[in-house]
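Every protein chain except one is present and positioned as in the full complex.
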Amino acid sequence: MKRAATFSENFRELGLLVFIVILCAAFQIRNHNFLTLSNIRDLLADTAILGILSVGMMMVLLTAGIDLSIGATLALAGMVSALTVFAIPTISPALSLLEGIAIGVAAGALIGLLISRFNVLPIIATLGFMNILRGITYVVSGGAWVSSYQMSDGFKSLASGTVLGVRGLVLIAVVIFVIFAYFINHTRTGRQIYAVGSNAAAADISGIPRRRIILLVYVIMGALAGLAGVLWVAKFASAQGDTATGYELSVIAATVLGGVSISGGSGKVSGLILGTILLGILNNALPLINVSPFWQQAIQGVVILAAVLTNVIVKRNNQRIALRRRAI
Amino acid sequence: MRREFSRIVRIVGFVAVALTVIGFMAACAKPVSKDYAIVFKNTGNPYGDKQMSGFKAGIEEQGFKAILQAPAQPTAEAQIQIIESLISQKVAAICIVGNDFDALQPVLTKAKTAGIKVFSLDSAVNPASRLTHVNQADSAKIGSTLVEAAFDMSGGAGDIAILSATSQASNQNLWIDYMKKDLQDPKYAKLNLVKIAYGDDIRDKSVSEAEGLLQSFPKLKVIIAPTTVGIAAAGKVLTDKKLQGKVFLTGLGLPSEMATYIENGACPYMFLWNPIDVGYLGAYTGTALVKGTITGAVGDKFKAGRLGDYTITKAADGGTEVLLGPPFKFDKTNIEDWKTVY
Partner (left out) sequence: MIDRTIRLDRSWSWRSFFFQWEWLLVLIFIAINILNSFLSPYYLDVDTFVSMPMTFLDKAFIVLPMTMVIILGNIDISVGSTVALSAVVMAVSFNAGLPMPLALVLCLVVGSVCGLINGLLMTRFRELSSVIVTLSTMIIYRGIAYIILENQASGKFPTWYSTLGWGSVGGIPIMVIAFAVCAVVFGLLLHRTSFGRRIYAMGSNLTASRYSGVKTGSIIIIVSVLTGLMAGVTALFLSSRMGSTRPNVAQGYELDVIAMVVLGGVSTAGGKGRIGGPLLAIFIIGFLNYGLGLVNIQAQDLLIVVGLLLIVSVLVLNVGFLDRKKRPVSPTRGEKEIQEEDL
């Protein structure tokens, strides 16, 4: 006899949610300023860019790929748009965004072509491009930085401007999440992405345009990285050559924490949001809890491991319950 | 069988290549480069680029060739690789801006044994690794200047915090030690150092740490950030939160990065020195060492081109150093001129 699945079975990342709640409580006890409105706003603004990137990364991971070049794409897009604003201060911010996205798309398309058409392994293609794009960033900038006084106010307001009290940056991230959730769950192409990652050969035979989907996924990732790049330099009002070095690891962490499988084919948006928020909370709260700075890294690692293990244990529990129920 | 064959072919191929190469080795005469090399901490750093360009100008002024090198990653391991390469090139002198105080000692000792004159600049290496150190400003003076600035900005009393780079940076730690020592002076009794935060010279981490300071210590009056990335990050945070006039910022920063925040009042004034001059002084120190004009001992004198005469003095870390001059103050009156220079 069929039974509707319980909430906890559907919500695969329930363990993670419980963990986050407990963690927030612990941080709040440690520092009463944690759950204040101003701190939460800081937290959201600081996590927005991570969120935008993790959306793209989730799509890449769903196809059993990986993208290590996003930090470099971000840096290049940011640097080029900043240099453009410096040269042409009257350029509209929307155009700067488009410029950044275009650079990201170009990078993503090249990577996607290598992977889909020339069968280069994603890790090699993106590792190689990570180096190449980073090198190009240094060359394009001539080693110089673009500083705040060289950026127009309009450009900087991309990140710091507020709409109804909410930072523009956060709004953009939310919109992207909403679009992505709809796309991945309710459109055919979105479901096809899951199929490609789940079983590439079967997808191919079923008539799913596997190569095109893989290309699409990396193009989207590149576009989001380019967008994030413009937002980044606007947020920090500074474009450096070494921007976001190593950031891809944080993005992968946020995505994998959220339950997206690295071997492709599974992962939910709810989990992605939780994973991103957890990482954002850690980055925000660690300076607040007044521990010796030399303990910060170890604490961060332990929290991440604990979160992951909690999730696994809750899942196992659920499976055991479900198994027992079926026995009857 | 086929596998054994292919393996044999491979081995023979390798041996053939190796023999050819060894054959070449004996035949070539190795030139001795007369070049002067400077190794900075990492690439894409405009402060470092200005230092290196000053060094290059000083070297070329004297008729020699300069080699400018910096690794992609700000690690000691990467600098060891570069220094090995410079040793192979038999350069005349190596001017090192160290990523680590101690870790370069073995490779620099090897350079010294090979006859290369080794000295450090800006970020020192330990006295055993170097002949002398070119310091941009007296470390104690940097510390006391910053504490005095904090005292001034806070109105005499209140909470202050320090936002530094990485916890491992030797010059940061030196300045912070001097600041802590100064703060024990009864004059600063009402100043309370609440925290030393590390932004690791990474932009987003520095922002998080700055925001954390403001959240944790609502009565914070002054942030001292003796690092270019940290001070700019703090400046942006204060500007975004519209805290100009309530929380003040000072430290060591690039005029280009800080122009906006000095103009809008978040940072009333800050300090630095001219990196071009530091590099220029380094160039003349190098040539003086190679010529034998100085040996790096206390009391040695030499002329540094357009900068004038310099004397080597004792350094706080037990070695010797040559000081460029006092730190330079940037505020609303002069930032306009300097923001385009570096």
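Read from first to last, the chains carry the letters A and B; within each, the first residue is number 1.
Everything that follows uses one rule, which is that contacts are C-beta pairs under 8 Å (C-beta built on N, C-alpha and C of every residue); 3 or more make two chains touch, one makes a residue touch a chain.
As the structure is a computational prediction, the values presented were derived from the model and not from experiment.
Asks: Which of these touches the unseen chain: A:19, A:138 or A:247?
Replies: A:138
Asks: In the complete assembly, which of B:36, B:101 or B:273 touches the absent chain?
Replies: Going through B:36, B:101 or B:273 one by one, B:101 is the residue touching the chain not shown.
Asks: Check the options A:57, A:144, A:230 or A:256 and report the residue that touches the missing chain.
Replies: Touches the omitted chain: A:256.
Asks: On chain A, where is the contact patch with the chain that was removed from view?
Replies: Missing-chain contacts on chain A: residues 68, 114, 118-121, 123-125, 127-132, 134-139, 143, 241, 246, 249, 252-253, 256-257, 261-263, 292, 294-302, 304-305, 308-309, 312, 315-316.
Asks: Can you list, in ascending order, the chain B residues touching the missing chain?
Replies: So the residues of chain B touching the unseen chain are 2-3, 6, 10, 13-14, 17, 21, 24-25, 28, 30-31, 42-44, 67-73, 75-77, 80-82, 84-85, 87-90, 100-107, 110, 166-168, 173.
The working rule: only the chains that are shown with their structure count from here on.
Asks: How far is the middle of chain A from the middle of chain B, if each middle is the mean of its Cα atoms, in Å?
Replies: Distance between chain centres: 34 Å.
Asks: Touching chain B in the complex: which residues of chain A?
Replies: Touching chain B: residues 31, 33-34, 36, 38-39, 42, 46, 134, 137-138, 141, 143-145, 147-150, 160, 236-238, 240-243, 283-284, 286-288, 290, 293-294 of chain A.
Asks: Where on chain B does chain A make contact in their complex?
Replies: Interface residues on chain B, with respect to chain A: 42-46, 49, 72, 167, 195-198, 203-205, 207-209, 211-213, 215-216, 218, 232-233, 235-236, 240, 254, 256-257, 259-261, 263, 339.
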